Every structure is written in structure tokens, then in C-alpha cells.
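Note that one protein chain is taken out, while the other chains of the complex remain in position.
Order as written gives the chain letters A, B and C; numbering starts at 1 within each chain.
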Amino acid sequence: MPTIDLNCDMGESFGAYKMGMDGDVMAFITSANIACGWHAGDPLVMGNTVKQAVSHGVAVGAHPGYPDLLGFGRRKMDCTADELFHYMVYQLGAIKAFCRLHGTRLQHVKPHGALYLTAVENKPVARAVAEAIVSVDADLIYVALAGAKGEMMRKIGQEVGLKVAYEAFPDRAYTPDGTLQSRRISGAVITDPEEVADRALRMAKENRIITIDGSVIDVEAQTLCVHGDTPTAVRLVARIREALEKDGITLAPMGGGD
Amino acid sequence: MPTIDLNCDMGESFGAYKMGMDGDVMAFITSANIACGWHAGDPLVMGNTVKQAVSHGVAVGAHPGYPDLLGFGRRKMDCTADELFHYMVYQLGAIKAFCRLHGTRLQHVKPHGALYLTAVENKPVARAVAEAIVSVDADLIYVALAGAKGEMMRKIGQEVGLKVAYEAFPDRAYTPDGTLQSRRISGAVITDPEEVADRALRMAKENRIITIDGSVIDVEAQTLCVHGDTPTAVRLVARIREALEKDGITLAPMGGGD
Amino acid sequence: MPTIDLNCDMGESFGAYKMGMDGDVMAFITSANIACGWHAGDPLVMGNTVKQAVSHGVAVGAHPGYPDLLGFGRRKMDCTADELFHYMVYQLGAIKAFCRLHGTRLQHVKPHGALYLTAVENKPVARAVAEAIVSVDADLIYVALAGAKGEMMRKIGQEVGLKVAYEAFPDRAYTPDGTLQSRRISGAVITDPEEVADRALRMAKENRIITIDGSVIDVEAQTLCVHGDTPTAVRLVARIREALEKDGITLAPMGGGD
Partner (left out) sequence: MPTIDLNCDMGESFGAYKMGMDGDVMAFITSANIACGWHAGDPLVMGNTVKQAVSHGVAVGAHPGYPDLLGFGRRKMDCTADELFHYMVYQLGAIKAFCRLHGTRLQHVKPHGALYLTAVENKPVARAVAEAIVSVDADLIYVALAGAKGEMMRKIGQEVGLKVAYEAFPDRAYTPDGTLQSRRISGAVITDPEEVADRALRMAKENRIITIDGSVIDVEAQTLCVHGDTPTAVRLVARIREALEKDGITLAPMGGGD
């Protein structure tokens, strides 16, 4: 019976600044990518978000990013691989301490924003990111881009000895070569709940995606990324979960849960 | 045979900014308090300093501080106990990851600057700090102020189940009631190397301190704090070590070493 | 004919983090206190908020704070007067550049949060804050607490040669001695729109406040502080303005407008 994980970025509030609807979305997802205080998040937010995840049976992952709170980690920074390695170790260590505090294990690591995109494209960065994860805990799962474009990132993760979870995006348009359509192009983000739920179902059940020209490509994915930053986004997550369950797909954390 | 630990603040450089003479002082101390990136330090500095400590056989401790790089953690901030608890967990988690990376264990925790002083005076803060340490690793040693003024801080550490190392300051003047003379008063810091070495020896061998009025008080201490921020400071550490060894005192990390 | 100013904290968003309903509240106020990038705000937010104020005919003020984004400037920090003087000059210079960019003048300065409270209580800080304002522009208006408790802060402002605007809080309970009821005591913040509007009217028209024991005290005020961080808060500002205008009070920036 097919199984899929739903992951969502969480814990992106900072001090007095609230972001996301973590409390609402926790009910529908299976894995939470929790910000580690660099591009977003702070120690109180991290602690509370891990606690919330545990109480919902949601598996905890790290969501490390660039040292750029002002840009929310969305701007590439010309850091060396050695710098990024150490930035990753630091952030992973911090989130692990909150996992211990709340009696859970860190399940996975998914780099955030520009750091994810850089790891997709830049081999030394991909290696630094993967090696940092291994150095902190060799049992961690590395969430890496599914499809053709993510091959290098995934391979390096596997080379260093990590389990890699392939990630697809039900609300994003794909080109026939299996890459994500640029957000700058209209239609790159799909907003119709039924269409997104259909795409999620096809990804989970058939490992297939319908691309922008109507062709169907094979894309293996063990986890689907969903969003929880607006009431509409939360409803969409609920709809995706409902569609998957109705079709007999098992929803479970990528690491299999406890 | 009497044994003593020499601890020193380390890893306080930040990015392009260099501080301290870590490489020189490592040869003489037994425990390093390494900054955790909040009041000072950064991930690269933390990694390199832990590595350096390991290569010298120096035990690694955490030196967490307030979120105040601009003030170097020396300014009290009116944080809640809950905030400080989480700030501590975060920093301890981060430094632990670098210990793992370089094949060592975190031995101890010594709060930095204004956070240390607040923990000395403020019971809820002392408790938050101690409980954060336990939550991260119940085997960690908590470095707390020796003498009368440090009693509350030490007691709370023991109440939560931590081993507590009592810390004395050979280069600081003590009042007859066993508290440190305020730095605002002339003579609060002793600079003559021979006098400081003598005081260190008396602390290590007899658990005694000569106070500013010449009286002798009993102050139990398992670790002595030394400084390594200038060439003069490094020479002073060397002199202290030499005096202790000459007198048959064993120098060893407060946790006993591996 | 009585005239009053309505001031509101603005421009407290930061990067991807949105805070406040600046666009909605601008229609009802006469002076905006714009955050300067330390406790809140960033250069893009500052530029956009000044522009928005100008387009609404709202006068622009600076809202400088402590270097504590994580605590939103609400935590006292043990900074020296000299540090605070320089922190103020820095922030005022920055906001002035955005005023120039959008063709307006900086009208006033109102310290934020813990810095405001420290200036109320601590004479050297009050002096440092006032002197920083004079050094940047001697024509700036200094917004200081009305009533008995604000006397020192206001006097020092006047001593250094600043025009001082006395500020009262229509939605806050006052004790019979004219100080603000502590927020820790229930009832410290008044939420009924009609009661708040009544209090604003009495402040503007009669310079009087009904205290928590029912007594009436004289409190001179040229500006009333309102809030715009929630839809309810915005409706309250609208109600205050309506009540004042209906009673023939003129609403105008504290500096008289251009």
C-alpha cells in the first residue's frame, strides 16, 4: 500500500513577529521542518514548535538557512562551503537540543530557501550540507529535490551515507524535463485545491507528474511539500490529506514514525 | 594530592574580528569555556576552538551568553527566566554538535558575563540556567561562583542534580565576607604575576584566600579562572601553572579528563 | 478651539515579517512614530512607511529603540548613557534620510518600549536621549510622558532646549497620583471603544483623566497615543477620531503640520 509523507515549514515566527499557522496545520502533516534561528525562528519558537509537533505525532526535522533574518534566507550569499558546513552543524545541534528536551528524535533535515536552491545547483555546497548532516547524526534523513534537477543533490547525500527522501511539490508546475517552473512565470504556482489534491495523489500513488505541456513524467517522491502560511494554505493541506486518505494512501512520517 | 582545574574563556572571535590568544593559552589550561555565538563566537570559530582544545587535551565547556554581540554579553538584559532557559538550550545544543564533530564530550557549562552575574543574584534566572543544563545533558558540570556570594547559584545547581564546580578568581581581590571586590574600586584586579600565582597556589592547596583587609577566609574551589586575552595575560597563566606544578598540585580538567 | 494630535507606532514590520495595519490606521492619525531598524523596522519598511505617511498628510516621527530585535525593544538593557546617546543619533540620522527622500521633515521623536520607560525613570538616560535629539536637529519635538511620573523626562527635554509634547494614553488606566496602572494588574488596558473615546475626549478638551478610584486629575497632553496592530485597534482609532471631531476638537500633527 502506498505511503507518503507531508512536510511543511514550521516555527518561522521570531520574537514578537508571528508567521504561519503552525497550530492549525500540525493536524494534517506528518513531518515538520522547523526553522533554526538563522533565517527565521528563535529558541522559544523552536521549543514550542517541537513540543507542538510531538503532541500531534508529527516528526521533527531541521530547517536550517543562511544567516539572513532580514532576507528570510531567500537571498543567495556567497559563503564558502566550509562556512556553510559549520553553519549547518550549529543549527542542527541547536534543534537537536530541543528535540531531546521534548523527548523526540530529530528525523530529517531540509535546507531552507536559498540554501536549498544553492545545494541543488552547487556541488561543493551540496557536499558541505550533506557532510554537516552526517557529522551531527548519520541516521538523519536528508530531504532533497525529486526529479532530474535534484539528482546531484540526492546523489551526494547518498554518497556520504545518508538516507535521502525525494521531495516533490504538488502546488508547483513542472516543465517536461522535470524541473520546477520558475516562479517568475505566470502559472508556476497552482492554486486550485482540487488540481493540487489531484497532483498530490498522482505523485503519491503513481510517482507521476503532469507537466506544463500535458506530458506525464516519472518522478519518484517520498515526501510532498505543503504550505501553512495562510488560512487558504491550511485548507489546501487539509484537502490534500483528505484526498490521499480517501484513496487509501497511508500518511506517515518519512522516517516511519516511532 | 591536591588537584585543580584552570579554566579560560575561549573562542570569542567573530567573523573577521579576532579576540584572545587561544592558540597560546591552550598549552597552559585544562578547561576551555567556548563562546556559543550569541555574545561572541561563530560556528567556524566554535569548530576551530573545539578542535584546538581537543588537540591540546583541554576539556571543552560551553560559555553561553545574552543575545548581545554589540555589548559582548556584558550588559544585563531584562529577559524572562523562560527566555533564558531556551537561549541556554539553544547554545548548549550548538556547542555539543561541534564536540561530536571533533570526537569529544561537552564537560561543563559556565555562563558568560552579565548572564553569570545575573545567575549569581537572581533565583529564577539561576534556576532557569541550571534546568537548561540538565535538560541538555544531566552529566554536565555547572561552573558556579565559589564563596559566600555564590551559594544560591551553587545550591540550585545541586538541587536540579548537576555536579557543581566551585570557581575562584586568583587575580581578583576578595572582601572579608568572601565576595569579589567590585571592579569599579581600584585594586579589584591584581596584576602582579607573583602575587596572582601565590593566590592561585593558596586557593588550590589550602582552599583559602587572603582578603583585602589581610584576613584569611576559607573558599572551596575546584577550578580557577584565568585570562588569555593579551600577551601579558598568557604569561600570567603560564606563571600560575608553573607555580602550581612546582608545588606538586596536579592540573586536570574539572571533570577528570577522559 | 482645542487641538489634539493622535500618534501611533508604525513601520514595525521587518523583512518578511508583517506587523501592524499601517495602511488602515494612517487615515485616522496625525503623527506616525516610525521604527528605525533596531527594535523593529528595516530600511525598506522605513522608506515605505514615510512615503505612506506623507501621502496621508501624517507627520513623521522617529521611534528609536534598544538593539534588541528578538525582544522587540521591550526588555531593559543595561546600556550606558553614552551608548544610548550614540544609538539614538544613529537611528535618528537614518530616519531623517528617508524623510528627505520623500520630501518631508522629521517632526518628532518618541523612544520605544523599554527605552521610553527607562527615560521616564533614569535621569542620565533621559538626558542622553534628549541630548541626542538636540544634536541631530534642535527643532525636533520630544514626545514625553504626561502626568506626574513624566515630569523629570519632560523637564530634561525642556532644559536641553527641545519643544516637548506631553503624551497621554486614552486606553490605559491611571492611578490617582497620575501614573499609568501597571499592565500586570487586570483592567490596566481599557478595551471598550466608547469608554476609550470618552477618555480621549476628556483628555483633549479638559486635560483631565478619571482615575481608577473615580477621582479626576489634571493631566496636560498635546498628543494621545493610539494603537493600530489589530483590526479592533484600528476601529478604536477610528472611533476616537470620530468622537473628537464630532465635539469640535481639531486634529492636527503636534508640530502644527506644514
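As a convention for this text, a contact is a pair of C-beta atoms (placed from the backbone, for glycine too) under 8 Å apart; a residue touches a chain by one contact, two chains touch by 3 or more.
The structure displayed is predicted, hence computed values, not measured ones.
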| item | value |
| --- | --- |
| Candidate in contact with the missing chain, chosen from A:M77, A:A188 or A:A252 | A:M77 |
| Candidate in contact with the missing chain, chosen from B:D5, B:D42, B:E131 or B:D171 | B:D42 |
| Those residues of chain A which, in the complete complex, touch the missing chain | 67-68, 70-71, 75-79, 83, 114 |
| Chain B, residues in touch with the chain not shown (by the definition above) | 14-17, 19, 40, 42, 69-72, 74 |
| Where the missing chain touches chain C, by residue | 37, 42-44, 46-47, 82-83, 86-87, 89-98, 100-101, 135-136 |
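We adopt the following convention: only the chains that are shown with their structure count from here on.
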| item | value |
| --- | --- |
| Chain contact topology (line, ring, star, complete or other) | complete |
| Chain A and chain B: spacing of chain centres that average the CA atoms, whole Å | 40 |
| Whole-Å gap between the CA centroids of chain B and chain C | 43 |
| Numbers and ranges of chain A residues touching at least 2 other chains | 42 |
